[in-house]
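Left out: one protein chain. Kept in place: all the others.
Chain IDs A and B follow the sequence of writing; residue 1 opens each chain.
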Amino acid sequence: MKQEKGKEKRKILVCAGTGCLSTGALSLIQELNQEIEAQGLTEQVTVVPTGCHGFCEQGPTLIFEPEQTLYVQVKKQDISEIIDKEFKQDLRIERLLYQDPLTGKKTETFANTNFFVKQERIVLQNCGFIDPENIEDYLARDGYKGLMTALKQKSPDEVIEEVKKSGLRGRGGAGFPTGLKWSFCRQTHADKKYVICNADEGDPGAFMDRGVLEGDPHSVIEGMLIGAYGIGSDEGYIYCRAEYPLAIKHLKKAIKDAEEAGFLGENILGSGFNFKLYIRAGAGAFVCGEETALMASIEGKRGMPRARPPFPAQKGLWDKPTNINNVETWSSVPHILRRGAQWYTQYGTEKSKGTKIFALTGKVNNTGLVEVPMGITLREIIFDIGGGIQDNKKYKAVQIGGPSGGCLPESLLDLAVDYESLTSVGAMVGSGGLVVMDETTCMVDIARFFVNFSQKESCGKCTPCREGNKRMFEILDRITQGKGQLEDLEKLEKLARVIKDSSLCGLGQNAPNPVLASLKYFRDEFLSHILDNQCPAGVCTAFLSYHIDNELCKKCGLCVKNCPVNAISGDKHTPYSIDLETCIKCGICVEKCKFAAVVRSGKE
Amino acid sequence: MEWLTLTIDGKEVSVPKGITVLEACRQHNIRIPTLCHDPSLTNTAACRLCVVEIEGIRNLPASCVTIATQGMVIRTGSDRVKEARKTILELLVANHPLDCMTCQKMGNCSLAQYAYEYGVSGDVFQGDKRELPLDDSNPFIIRDSSKCILCGKCVRACQEEQVNGVLDFFARGFQTQVGPAFNSKLAESECVFCGSCVAVCPVGALTERQMAGKGRPWEITKVQTTCPYCGTGCNFDLNVREGKVIGVTSNSDAPVNGRMLCVKGRFGFDLIHNPERLTTPLIKKKGKFVEASWDEALDLVADKFTEIVQVHGPDTLAALSSAHCTNEENYLMQKFMRAVIGTNNVDHCART
Partner (left out) sequence: MAGLAISFGSGAMTNSIGEIPDSQVLLIVGSNPTSAHPIIGAKMKQALRKGAKLIVVDPRKTEMAQRADVWLRVRPGTDVPLANGLAHIILKNGWEDQEFINTRTEGFEELREHLQKFPPEVVSEITGISEEQLVEAARIYATAEKSQIFYTLGITQHVNGTDNVMCLANLAMLTGNVGKTSSGVNPLRGQNNVQGACDMGALPNVYPGYQAVKDQESREKFEGAWKVTLNETPGLMIPDMFPAATEKNIRGMYIMGEDPILTDADSNHVRKGLQALDFLVVQDLFLTETAKLADVILPAASFAEKTGTFTNTERRVQMVNQAIQPIGNSKTDQEIICELARRMGAGDSFNYKNSEEVMKEIAGLTPQYAGISRERLGKKGLQWPVPTSDHPGTPFLHEGRFTRGKGCFKAIEHTLPAELPDAEFPFLLNTGRILAHYNVMSRNSKALDNYSPEELAELNPQDARKLKIADGECVRISSRRGVLETKIRVTDRVSSGTVFMTLHYKESPANVLTNSGYDKVTKTYEYKVCGVKVEKIER
């Protein structure tokens, strides 16, 4: 029932994603509700806790509907003023508007913000605009229309055909064509088939799937329903990491509501199609994001990948044909069915269609979730959407694709982001982590960090991954400690080659990528560590040394007081000095000195 | 049967449809090293030693799980394959105690054999080595996890053959180990000491405790025989060194049990050399047993039997034959009673 224009009930959309919850969104919601009641506005305004707005750097964020005013970094103290100005006086509060870090300009609405202008929000279209725990909100934004299209207008084969035509490819990283994958599973004859949603998002710094699950759980369910109908499956599992309690809570509610509304269960929408959906919480193993390990984990076994073939489409969960896609892939499907493959193909490049969500983090001004059309350049993502590098430092690299990806240098900033081009330069789309690094990042240290992650998360099954990554880590560790030798680089390259060539699963096969890419684009940094005994970024403590510039020293003694290991000596009569044997290079003296008299140098 | 044509190392060969690349190679006598593969267990493709190059496949696939297809072009000896295998062996050796001289497995160790073939030395990768406690908590199996190469054959033998599921992997990455639940000692676990894990271990991580220090493979003669315990009729090899049985090992030719045995069959052989064995005939004189010669003892028995038959009749003699003795011996016992003594009083514990 539409109300008269102007008298429509207004909404305050409060981002209640995990990021904003951690910066106080929950108390904001309470405060807003109290204030609205106190000011007698309950008839005019509703507060809606939504999924992630994506603008995590600026959280907590509020959006006012219908005019889409965006307030950022809102605090509890701002609430009464907000209610008063916004709803009584129709005035904007200037200080809560977003200020562009590059231009310094304030923008009033969400849509006009640079962070959002270049985005193309398809999968995220509901995130931040609906109450994820309310199926009515989802339905109001054309929810389950994709399913209705599939069930009422298309045969299962036609559904698969439509997804094939859309060019949708797996958003979990490898980019396998989704429709083709479905058709394999459909073609396998069996009394039982499963569909699985891989929601075991484990890459460091990646939270795309969490955003979708928390903010728009029904879109995932609807995607799985459509897939199950196409494939001929009547049972599905969402394997979600247990570290996402909010996502699991929203999913549970969504499944219950969908069951009650007749979208899940028997004879869905009178079509004769049945589908039952369950949630399984993962127990924190990175490798369980690998599909065969994930299935083993659902079966109650140790999460370890197995060799393929047989592929899940032939023998998957409990040896039945199974189709696994990740959250973002499933969530893309309803839009394709509702609006048609033709519509979807307008986004993206020739081989990589549609949009991709990235978790933009690191030394960039606007961190958060961004959804962009395939083919956009790295530069656009980092500098236009991301607002450039923090503190006006110099860009050094972007790590793309998580622990399986690679670090790309400035020379590749104009690379179009799609599956093929990223793979060709030694990185990968991966699940979509984008970590931006500036000049203060040591690339050897970063390679060491990611290999350390991979070697710790290796399931231990196959030799090259288990033993090889450990040795790569040890070599890199030695290099960062100044004990590297030139032949170590050859050893690294040999290990990387063998691990890539002969590991059992994707985790192992891609684990050397960060090392190989770093060796390719930042070899000079490795050489500096090994030959010049220097960490150019000043990160690796082994190479750091500290001394006191007696010209600048005022002999205040603050450094002596704060040194945890008593490495500094001196008094009014004797010049201050640091005993390098004792010094642990913690850098506290540098921080404490008010006269910049303690000097850190990168060369021993 | 449908046949496929493959090219292996430049040579065209025919193999039956459905077999793996590994099987195809082995059928044509092409040597492929394997550590985790076992024909009677599922393939896990874990050790990766059997990798080969196959045209059209980006990585080096494990031949043990790759099904051969028509026209496949396989290379088993290219530099890329050799480098991968050698590196894998270097990695395993780098994390393996090099105390081969005192290792029970010496001379029978697959890792040592392949390391030798591929020219692997022990000092390519310096770094951590696992040092894990030895489990010798039980009389049968010594479990030295530091020597474990995590091929997982023991895990599969326990799960798939004996269906006990006592062993599994735990922990991750470099810390990965195999062991019973909660990493307890075998003696405190659900282990029933069938020793199937020992039978499949390619290295010295699982060895027979009773055989420790008792003989090297080249000193041992193996004699296949049938187990003397229950009626299942398992076969195994008695390991003989210098006229002494020092242990029992599985023999995969065994028609009933294959490699499987139970605690009695595998570890109960020491009754053979039990010092309490009777080694000479004994005659009871005035309530005490006195050693006697065979002539003395047998003459006495013959005389007594003859006397009883003559005085009381053949049906006052009875014999118990034995379900532990051979068919031939049972046959002779009943023949002796029937044909020599003249009675049918012969029975045995058929009912226990």
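Just so it is clear, a residue touches a chain if its C-beta (ideal position, glycine included) is under 8 Å from a C-beta of that chain, and two chains touch if they have at least 3 such contacts.
Keep in mind it's a predicted model, so treat the numbers as computed, not measured.
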item: Visible chains in contact with the missing one; value: B
item: Touch residues of chain B, complete complex, unshown partner; value: 138-140, 160-164, 192-194, 210, 221, 223-235, 238, 240, 243-245, 253, 255-257, 260-264, 267-274, 276-284, 289, 292, 294, 297-302, 304-306, 308, 312, 314-340, 342-352
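By definition in this document, only the chains that are shown with their structure count from here on.
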item: Chain centre separation (chain A, chain B; CA means) in Å; value: 51
item: List of chain A residues in touch with chain B within their complex; value: 285, 287, 302, 304, 306-307, 309, 455-464, 466-471, 474, 491, 494-495, 497-498, 500-504, 509
item: Of chain B, residues touching chain A in the complex; value: 43-49, 51, 59-60, 62, 65, 67, 80, 83-84, 87-88, 91-92, 94-95, 124-128, 149-150, 152, 168-176
